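Dumping the structure here so I can ask a few things about it.
Here the complex is missing one protein chain, while the rest keep their positions.
As written, the chains take the letters A, B, C and D, and residue 1 is the first residue of each chain.
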Amino acid sequence: MTEPLLDIKNLRIRFRSDEGTVKPVNGVSFQVNEGETVAVVGESGCGKSLTSLSILGLVPSPGEVFEGEIRLQGKDLTKLKKNQMRKLRGNEISMIFQEPMTSLNPVFTIGNQMTEVIKLHQQLDKKESINKVVEMLDLVGIPEPERVVRQFPHQLSGGMRQRVMIAMALSCNPKLLIADEPTTALDVTIQAQILNLMKKLKDELNTGVILITHDLGVVAEVADRVVVMYGGEVVEEAHVNEIFDNPVHPYTRGLLSSVPKMTGSVEELGAIQGSVPTPSQMPKGCKFHPRCPIATDLCKDEHPNLEETLPNHFKRCFHMEGGSIYEQHKRETTT
Amino acid sequence: MSSIKEKQLPNVLMEVKGLKKHFEVKKGYFNKQVSYVKAVDGVDITIYEGETLGIVGESGCGKSTTGEMLLGLLKPSEGVVKFKGKDMTEMSKKELRDIRKDIQVIFQDPFASLNPRMTVEELIGEPLEIHTSMTKSEIKNKVIELLEVVGLNSEQLKRYPHEFSGGQRQRIGIARALALNPKIIICDEPVSALDVSIQAQILNLLKKLQREYNLTLVFIAHGLPAVRNISDRIAVMYLGKIIEITERDQLFGEPMHPYTEALLKSIPVDHPKWRTNCEPLKGDLPNPANPPSGCTFHTRCPYAQDICKNKVPNLEEVKINHFTACHFPLKQ
Amino acid sequence: MNANTQVEQNMDVKPHHKEQSRVSKVFKQLWKSKTGTVGLVIVLCVILMAVFADIIAPYDHTETNVSARLLPPFWMEGGSFNYILGTDNLGRDVLSRIIIGSKVSLLVGIASVIVAGAIGLFLGLVSGYYGKWIDQVIMRLVDSFLAIPNILFMLIILAVIGPSLTSIIIVLGVTTWVIYARMVRSETLSIKERDYVKSARAIGASDYRIIKKYILPNVVSSFIVIATLNVATTIILESSLSFLGLGIQSPDVSWGLMLSDGRDYLATSWWVATFPGLAITITVLGIIFLGDWLRDMLDPKTKS
Amino acid sequence: NPDSSEVDTGDEESSGETAEDDELVIANGSDMVTFDIHDHNNTSTEAIHVNLFNYLVKADGNGGFVGDLAEEWENIDERTWKFQLREGVTFHNGEEFTADDVKFTLERVANDDTLLEHGNYNQIAEVNVINDYELEIITENPEPALLNRLSRLGSGMLPSDYIDEEGWDTFLEEPVGTGPYQFTEWVKDDRVVLEPYEDYFGEAPKWNKVTFRSIPEDSTRVSELLTGGVDIAANIPPEDWERIEGDDAVKLADSPSQRVMMLVLRTAENEVTGDPKVREAIDLAIDNEAIVENLYNGAATPTRTRVTPGNNGANEDLYGQSNYDPERAIELLEEAGYGDGLEISFDAPSGRYLKDRETAELIQAMLSEVGITVDLQFNEWSTFTDKYSSRSFGEMFMIAYGNSMFDAALALDRLTQAQNEGETDYINDEVEQLLTEAESNMNQEERVKQYQKAQELIAEDRPHIYLFQMDSVYGLQENVDFEPRLDEMFYVDDLSKN
Partner (left out) sequence: MRYFLSSILKVIPVLLMISFIVFFLVRLTGDPVSLMLPETATDQQREDLRQSLGLNDPIYIQYFTYMADVIQGDFGESFRYNQPAIDIVLERLPASFTLAISSMIIATIIAVPAGIYSAIKRNTFADLIITGSSVLGKAMPNFWLGIMLILILAVQFSIFPVSGSGTIAHLVLPSITLGTAIAAEMTRLIRSSMLEVLGSEYIRTARSKGLRETIVVNKHALRNALIPVVTIMALQTATLIGGTLITETVFSWPGMGQLLVQAVNARDMAVVQAATFIIAILVILSNLTADLTYRFLDPRIKYED
């Protein structure tokens, strides 16, 4: 078997404060292969962003990775020294953030901010790096890149800024691109443009992509594989078609039925009851059990493991046949 | 399944004609030369009793501004807003305050739309306190009743908004809006800030309440799927204008305006198998302070012709109950 | 059975807080912030000292004893336990004067902040809420006050009306209201645009009600923070006024007056000025710590 | 003496600030006010002026006078004085000094009632120029104190031609006098710099450069002295003496001044202080010695009169005296019917005179010992002067008067009935008669007697309760020789450094 590009094993992150210790990421494992897009989905606060930040070693203090491995082509990133890590950032791994409005420094020009990375990692001189920037901006479909280079972020629209972010992230040909909700803040038409761009670039550059989102539509559009997170854990992982066709975990199923559809008849949405727990109020046992329609006493006490129940399909649930019970319940409750 | 089609010709509840809102953007201090942001630039809508009207459009196209004018919170620059035949723009302050009983609102951000310094009881009881002569204990009972209606319980009466999750707060907002038995509730993106699973809960709740209380809802959103899920009729806005308005299935089935068509195509697919590689709409939303001439969409429209650059298309009934503002409506 | 009812029953995910536990939570938080605790303790001590000044003070603050002039504190040669912190140039007990001076210093600090706060709060609310020409007028007034240094303003007014406890309080208040007005105005402006104010207008609440129940409670926390910090500023300002001869006048005594009078003895009898100076410094330190902690506590941004 | 500088002990740190041996730096507590010699009444300003301007005559310090710009003078009749001027005197601009300049100077101040010194010169009716070096001064009334007036503040001689041609504004910016030093620079609130005038008629000026600095903050002034930044620092407060005495590089010099601290009481019948017993009780209750010892470190002299030695008409019997007898004071109060206490109001200036506040506080404390409750009110100086000129003080106020005329006339003027109305309202016909007669009595001996008698009567009646004569205390560098003067002037050529 070929080595995966990125291999996260049992990642755990904790925040220690006077109030006590919380562990918003508590045992996350998944892999990303070259040229593959892995979508990480889950509701707000389930630890998606922290997981991605930990890959770059940017977990905000007082947070820390206290257990687990993050291997990039075999190299454990958690063991790297600060400046070794710094050499990777923006070079082998780059990241795009959710808010294109605030992710660019308002007081420097686009050119300034983009050449910075290129000069840093590629030892190009000023002129060459400007050329490179223009080339990259062109690649992400920005009209008149020569002009944009001299502009400040606030002079660009949200969609343009997100393109700039993507261009910046790709400018050093990273092996791994992490996109943390890259389209959440954008309008649908702009989102479609960006998603299209990402699909196109992925084909061209063969970069591994971690796409973080809570929008299942985005997943359906671009992902190859899907990792579903809940309460700081991976609860299900499978190929994208498998997730949509045959979701096993009750949470995944609930999520899918919560989403209003664009096609088919309009019916009552299959909402998940209750709300997302915060890391400090995480229940014992299966973290989903208070909201789970099929939870049993076992779920309350025991913590299930992530298991490969079907080939390349992992789930964290005691109920092998959970799926069918859920279906049955759902049929009962919808009129 | 019940929909508006099956009912008899419904009563008109609100009617909006030629509604405009131009915000002044001052430049300089004594400079009389001001420019205008045409946030809403000529909107006509009729809202029927008991229906749910969805309004969609990209951000900044004037949805909230329209909503606020419907509520009477914002004075239109031009145009009339009639509620049950009476023009709200000509009402005195007092009349307006009375009419508030009938028109209520739910805002997008459940974190910002509740006064953090008031308890749930005060929040929900306040409209009753203002508009009715109920005693304290009557109010309290009513508040408890309302809490149950929206799926909260009476133990939570004395709590403050920050002690609730987003979905719960949105429920408090709904209870507050329901307190005076309004005729119509304007929902300005009530689910956009919520997680998917919570979003579904709120959508379901709104639908339930609408059925039970025969409410009229105006549901503003920029997410088409949610609008589709709840609305009977849908209006699509672009740069301060309504460019298409029709019944839900009609809109999704046979969009007539190129923008609507593009919007529908832009929405991510429901299932990975249906992925397409079609080119999305090009370009950004133009600046409302400086909108394009003619049909404002012509800069992004794949079918645009010369006339579109010069002549403003009117919103016309191209099919029964299907209005669109386009020189070249699409034919399916 | 309907899915919604299901949801409704299981909503209560957060544990129920009782009022009591809220209070204890505040104290827990306070305890955790070491500087906050220190600040609170200092401020409480000073307040207690001021309230019971006449009981605690071993001597009257005007009691002179020419045979015991400029005695050093007890631990120094020549000092005695009769005058723990020594005596001043008229043989008055420094400790007693500090204790009794705390009354005036705190009174000046707090009362003038109340005067300034009341003016600032009112004008700020009016200016921010009603806007238009009222706002223009008030803001120009604010600009005018900002353009004249406080101390100069006070110097002129006090020279005109003569320094007395009341006039000092009023003048301090009248010249420093601007800070509050600016702060309250900008908060009001932003709160006015929040959705919860819109929703209040949507249910037909009157302007008065909106100001009282929506805007006021929401500016109050920033207001308290600024007011607290300004008590400290005012105490220092009062000492500067004393330096210019326009502060509290004998036979009343304040820390500022003691410090200013004692400055001539800094090189020879350091204790005359140093102890009131320390009293000012410690109190100001306490107030600032407390204020910073209050800021952290009351500011929803840092709280969550 | 340049050689002796080598012997100078070197334990003083040289901060590079110490003036050169032929330069002199003097620090005052306030800036010079103006070069308009007629429009200020400020001693420390005059202390600078005396180096730039000359008087016609100078007080010799013993009640007599010596010539300065005048060589001879005589009293021709009651109202006419004739003066013979020194010849060959030039102003700093080279013009010669003549009788015209005297006429110009004296008639200006005698006629212009907007000038602050006008009141002290309006006795002069006119000045007749006989020739360039001879002139007559005619007074309105017999004026026994004319020479006193001509030897004080405001009687420096001005260059009439220069002022006529260039105007006052130029003169004020670049003043010109006949003195040993001429004006170089005035940085307001910082320093006045003088340089020697080579053609001075008298002995050649000693210093190459003289700087008068203004340092209002006491402790700063003392610090400057200690670091050698100044040669002389005026007005050293008692609390800093120890520092100065403890430092080998500097020393103190003190001399009595013309300033007498006193209490002014209302004597009208309807006032509590209208009862002489109450006034006496107040006097007896105050321990002047204690105040002088404790507050002024001894740098003051108790007195029962305002006309102190060195002044024309001084009654030395009352000088150096004080009566302190608290028991008797209590008795007196009882006799006056205030056995169970009385309350009087007491206004004092704050920050105007050395230790004024402390003095008032001590007085308050002393009076309370004998059962007088004092409602003490401190007044910032301008408030004080407001009340002073509107005569709106209560029963008692404290003030320290100076006397630049060195004559009893000015000192006792304020007690004449014409002047004391609304203030003390003091009526004693005998005193009134003595004062009026003495005012224009050209017989000096008799005049002195009249004043001395009046002082005795006043000391018994106590419309004023005199407390003490204040010293002026200077800090000097060890190598500076300086004899402080009763009139507080700095005649810089009288100083020397070695």
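The criterion applied here is as follows: contacts are C-beta pairs under 8 Å (C-beta built on N, C-alpha and C of every residue); 3 or more make two chains touch, one makes a residue touch a chain.
A quick note: this is a predicted structure, and the numbers were derived from the prediction, not measured.
A.B. asks: For the full complex, which residue in D:L116, D:I138 or D:M442 touches the chain that was left out?
C.D. replies: Of all options in D:L116, D:I138 or D:M442, contact with the hidden chain holds for D:L116.
A.B. asks: Hey, which of C:V51, C:A118 or C:I148 is the one touching the hidden chain?
C.D. replies: Among C:V51, C:A118 or C:I148, only C:I148 touches the chain that is not shown.
A.B. asks: Tell me which residue among C:I84, C:I156 or C:M297 touches the hidden chain in the full complex.
C.D. replies: C:I156
A.B. asks: May I ask which residue of A:V28, A:M136, A:M168 or A:I272 touches the chain that does not appear here?
C.D. replies: A:M168
A.B. asks: Spell out the interface residues on chain D facing the chain that's missing from view.
C.D. replies: Residues in contact with the chain left out: 13, 15, 17, 30-31, 33-34, 36, 39, 41, 113-119, 169, 172, 187-191, 213-217, 219-220, 223-224, 226-227, 229, 380-382, 385-386, 389.
A.B. asks: In the full complex, which bits of chain A touch the chain not displayed? Write them out.
C.D. replies: Touching the missing chain: residues 53, 56, 58, 60, 86-91, 94-95, 97, 99, 102-108, 116-117, 120-121, 152, 154-155, 165, 168.
A.B. asks: Of the residues in chain C, which ones touch the absent chain?
C.D. replies: Residues in contact with the chain left out: 140-141, 143-144, 146-152, 155-157, 159-161, 232-233, 236, 239-240, 243-245, 256, 259-260, 263, 266-267, 273, 277, 280-281, 284-285, 288-289.
Just so we're on the same page, only the chains that are shown with their structure count from here on.
A.B. asks: With a step meaning a move to a chain it touches, how many steps does the shortest path from chain B to chain D take?
C.D. replies: When the steps are counted carefully, the minimum from chain B to chain D is 2.
A.B. asks: When contacts are scored as defined above, which chain pair ends up with more C-beta pairs, C-D or A-B?
C.D. replies: Between C-D and A-B, the larger count of C-beta pairs in contact belongs to A-B.
A.B. asks: List the centre-to-centre spacing of chain A and chain B in whole Å, with centres computed as mean CA coordinates.
C.D. replies: 31
A.B. asks: How many angstrom between the C-alpha centroids of chain C and chain B?
C.D. replies: Each chain's C-alpha centroid was found; their separation is 47 Å.
A.B. asks: Return the residues of chain A touching two or more other chains; collapse runs of consecutive numbers into ranges.
C.D. replies: Within chain A, residues 268, 270-271, 273, 275 contact more than one other chain.
A.B. asks: Would you pick out the residues of chain B that each touch at least 2 other chains?
C.D. replies: Chain B, residues with two or more chain partners: 165, 168, 201, 204.
A.B. asks: Which residues, counting only chain A, touch chain B once they are in their complex?
C.D. replies: Of all residues in chain A, those touching chain B are 43-44, 157, 159-160, 187-193, 195-196, 199, 214-221, 223, 240-241, 244, 254-255, 257-266, 268-273, 275-276.
A.B. asks: Over in the complex, which chain B residues touch chain C? Could you list them?
C.D. replies: Checking each residue of chain B against chain C gives 68, 71, 73, 96-98, 100-101, 103-105, 107-109, 112-118, 126-127, 130-131, 148, 151-153, 155-156, 158-159, 162-165, 168, 173, 176, 179-180, 201, 204-205, 208.
A.B. asks: Note which residues of chain B are touching chain A in the complex, please.
C.D. replies: 1, 58-59, 165-168, 195-201, 203-204, 207, 222-226, 228-229, 248, 252, 262-275, 277, 279-282, 284-285
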